[in-house]
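Handing you this structure, nothing more for now.
One chain of protein is taken out of this complex; the other chains stay put.
Going in written order, the chains are labelled A, B and C, and every chain counts its residues from 1.
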Amino acid sequence: MTRRRIPVAVLGATGVVGQRFLSLLEGHPWFRVSELAASERSAGKPYREAVRWLQSTPIPEEVQGLPVKRVGDDLDASLVFSALSSDVAGPAEEELAGRGHLVVSNAKNHRMDPRVPLLIPEVNPEHLELLDRQPWGSGGIVTNPNCSTIGIALALKPLHDAFGVGALHVVTLQAVSGAGVPGVSSMEMVDNVIPFISGEEEKIEHETGKILGVLQAEGVTAAQLRVSAQCNRVPVLDGHLASVSVQLEATRGPSEAEVMEALSGFRGRPQELELPTAPRSPIVVLDGEADPQPRRHRDLGGGMSVSVGRLRPCPILGWRFVLLSHNTVRGAAGGAILCAELAAAEGRVPGAPDSWPSGS
Amino acid sequence: MTRRRIPVAVLGATGVVGQRFLSLLEGHPWFRVSELAASERSAGKPYREAVRWLQSTPIPEEVQGLPVKRVGDDLDASLVFSALSSDVAGPAEEELAGRGHLVVSNAKNHRMDPRVPLLIPEVNPEHLELLDRQPWGSGGIVTNPNCSTIGIALALKPLHDAFGVGALHVVTLQAVSGAGVPGVSSMEMVDNVIPFISGEEEKIEHETGKILGVLQAEGVTAAQLRVSAQCNRVPVLDGHLASVSVQLEATRGPSEAEVMEALSGFRGRPQELELPTAPRSPIVVLDGEADPQPRRHRDLGGGMSVSVGRLRPCPILGWRFVLLSHNTVRGAAGGAILCAELAAAEGRVPGAPDSWPSGS
Amino acid sequence: MTRRRIPVAVLGATGVVGQRFLSLLEGHPWFRVSELAASERSAGKPYREAVRWLQSTPIPEEVQGLPVKRVGDDLDASLVFSALSSDVAGPAEEELAGRGHLVVSNAKNHRMDPRVPLLIPEVNPEHLELLDRQPWGSGGIVTNPNCSTIGIALALKPLHDAFGVGALHVVTLQAVSGAGVPGVSSMEMVDNVIPFISGEEEKIEHETGKILGVLQAEGVTAAQLRVSAQCNRVPVLDGHLASVSVQLEATRGPSEAEVMEALSGFRGRPQELELPTAPRSPIVVLDGEADPQPRRHRDLGGGMSVSVGRLRPCPILGWRFVLLSHNTVRGAAGGAILCAELAAAEGRVPGAPDSWPSGS
Partner (left out) sequence: MTRRRIPVAVLGATGVVGQRFLSLLEGHPWFRVSELAASERSAGKPYREAVRWLQSTPIPEEVQGLPVKRVGDDLDASLVFSALSSDVAGPAEEELAGRGHLVVSNAKNHRMDPRVPLLIPEVNPEHLELLDRQPWGSGGIVTNPNCSTIGIALALKPLHDAFGVGALHVVTLQAVSGAGVPGVSSMEMVDNVIPFISGEEEKIEHETGKILGVLQAEGVTAAQLRVSAQCNRVPVLDGHLASVSVQLEATRGPSEAEVMEALSGFRGRPQELELPTAPRSPIVVLDGEADPQPRRHRDLGGGMSVSVGRLRPCPILGWRFVLLSHNTVRGAAGGAILCAELAAAEGRVPGAPDSWPSGS
């Protein structure tokens, strides 16, 4: 009674996020990596020779010998994960959508495209319906938000639903894996912090509203909240930490217990559907006085749970807390896989059964 | 025509801040270290044997052989720098003041004491007059603010004078030297960030108003501004970085050029008096897109200048910028030495000439 | 048909190695943690309140509420793991042995005691027979070598068996977890390396000969090899790396392929017995030009495999290579658990069936 798994392709397979896709897809119950693509330099080689592997688990056996294709080559897999860099992702993803593939992308290019869902399955699963309005026939594009935005928007969702969020002030301390390889030189990161990440603050400020927005006839209407983001790079491998202050709109301000309950009790569609990559608790509230911390808590829920700690009043905006999310799992590859699982479960993967996984 | 230097004692001389005092006082034109004191464990030993020296310059020759006294022993020096830990600093400092010493303290104990100036020489030099109202006769106590607060209050001063500061939202990324030794275990700091520093947020939130406050007949009236501080420990040796947002009260909001000019043009009493430790520019405005950075800019102005970069509008509070100050120089030992220089220049060091340094 | 697991006690349960014991024993098929003991300060509290947990996985549920006993209190468990510090381990372990417990210790106190096996189950399983000559009746003491020595001796074993090792020159780059908490201050470890670890070089130089020695009527006769060890502390969390040079005694020097085959083909008693914690390959030979690396390879074989790379001729001693082992898994808690598994399988755990695990 073994069900056939859906074959998937991974674009940009040699990069840091591409490697994480392969690690997370090893032994996935629904998906099986059947094709890899990367830049010209890697094309033609078996994967194990093309990649400079940086993960702490070995290269999954099933992909070690897969030949690396060129981005742009024909692909058989109907489901394609894109970890392409933004300088090539835009047209490459549209072309694949046009050829009938469902592309789940971690690249920034189509995130703010009004036709494309900017998806966090727990937050705005209904945005997937935008796929019906895309111009690419049976194919389509779904995007994953920026690695910092995902954790922030996920933590905001229950607060926004319960109390309304009027303003969000966030200062991030981001891990170096977010910059890939070579990314940030170690000469710049030893005994140092860099208070700037190109384009990052704008992404957080722009994407949050769309994610929390309402799907309407004419598209997604962005939520109206003011966002101020300041981003720092710190010498941490994985895990973006954020010092967050929020202003709630509820006329009767909630109690600390109510805010905490809203966060820790939150469940979304992936939890209802019991999607394979869904963590039991999307938001884990910690009570240690110095929690969460990147090294200790980034792997909670297999790296898919967001951790929140130190909830307390903010003298300026009302509430503040510390937020942590794993930037290459929940914030990139894992988040995209969860998007694909939701798409599969809703019958939106071309060629796969409508009522996956039961209908097989 | 060599003038005699004022002999000074350093309490807590073996700790991280104590070591920094000795490094900075090496070759000081006005002060000469003549006595050292530390805990029972060190008492009686020559300094070089009592200390576990951690600075990157050698132990100054003039103190290597000085015998370490007990805290509480009689001291000859009329000027005393205190780098004592807060569990012993309170009564020890009062006792010394009562015996006629001027104590310039880096400890927190008397900072919020209404009789004691919380002094940043560029910001509130007039608060020194509180010395006249202290109950300790010819002795007295002057305190240095918290290491993070100093940089913040210094950068706020010209903005407060020119435009009024109504609210300050600050998230810090603080160096490990602020915790001393053993301080933060390396097991907690490798591949990690700790989003909590005990008591630090409260200090920033409480001290800032007093520093920017107005000296009146009944004491210092604190400035009315709302302050929200969130503090993180990062794997950096020296230099506290802060992501700062401020709300200005001026009805006509200033332009970016006006804010920048207020910051970079700021000069205070130490610059007028050309005190030995005063940097030419208390606030250095940098124009690199990723500046300031701890390792690259903490030593500007000999560690006494505060660096500001990335000035830009904040969608919530109005303005935001990145701030850096050297936590053990400007934020501790260097700041305290500058306080003492101001006191000396104003004839407030017992036994030293009134019009130091000219009157000798 | 679920077999009852052997109850075990963990002494020194709040320290870094103690925490690792609890993590590794979570869900262990043979052993169940039933008692914890630590210093006076922790005694009486439930474990979750007594410990400052530093692992990246949560505290195992089964021990969270266990009350922490005092070291010296009576214990019910016949098998006791000791992660005590060496200033208290000596008499405490002897007392427990005298009361009939089998103590498997990570402390250094009894390692060089001629009555006590210094055990690496793959290397010298026959040394367990020393238990029969111990003076403690049904109880006894087994020790785990020093964290650096374990990996080195394990890699030497097949070379010694096949070719004879005459000299070993080793320079280590050791992780900070080896020093525990507070251990090495982060102020000493940021942008730094410390070329000294108290007592470590002596341990490597003394223990290696005993481990590779021959059990004879009068005790273990140490192997005759000259050992030179130089130890450095580096800013790495887990994983001791070593640059190793060895001189082989075989008159016909082996080829590189023969050396490699001896290393990678090595299997020991734990592999034959398929002990639960035994890695499939005790020594993994890597072929990457810059392997092994602590962060990437320390978890191979669940942290129980030693990694070897860069095997090449040494102009002075003959052969050299790079060696990595996980210092708190194979080098401490995991190594000790494997010792206990061997003891259990050989019917040497008091009160447990002779032919564990089959005989139950």
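To be clear about the criterion, a residue touches a chain if its C-beta (ideal position, glycine included) is under 8 Å from a C-beta of that chain, and two chains touch if they have at least 3 such contacts.
Quick caveat: nothing in here was measured; it's all calculated off a predicted structure.
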{"item": "Displayed partners of the chain not shown (whole complex)", "value": "A, B, C"}
{"item": "Residue of C:121, C:158, C:292 or C:357 in touch with the missing chain, whole complex considered", "value": "C:292"}
{"item": "Which residue of A:34, A:82, A:124 or A:177 touches the chain not shown here", "value": "A:177"}
{"item": "Among C:51, C:234, C:248 or C:337, the residue in touch with the chain that has been omitted", "value": "C:234"}
{"item": "Where the missing chain touches chain A, by residue", "value": "16, 54, 176-177, 179-191, 235-237"}
{"item": "Interface with the undisplayed chain - residues on chain B", "value": "54-58, 190-191, 237, 295-300"}
{"item": "Touch list for chain C against the chain that is not drawn", "value": "167, 169, 171, 173, 188, 190-196, 205, 226-228, 230, 232, 234-237, 241, 243, 245, 289-296, 309-310, 314-317, 320, 322"}
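Just so we're on the same page, only the chains that are shown with their structure count from here on.
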{"item": "Farthest chain (mean CA position) relative to chain B", "value": "C"}
{"item": "Computed distance of Cα centres, chain B from chain A, in Å", "value": "43"}
{"item": "Separation of mean Cα positions, chain C and chain B [Å, integer]", "value": "48"}
{"item": "Chain A and chain C: spacing of chain centres that average the CA atoms, whole Å", "value": "40"}
{"item": "For chain C, residues that touch 2 or more chains besides their own", "value": "54, 190-191, 237"}
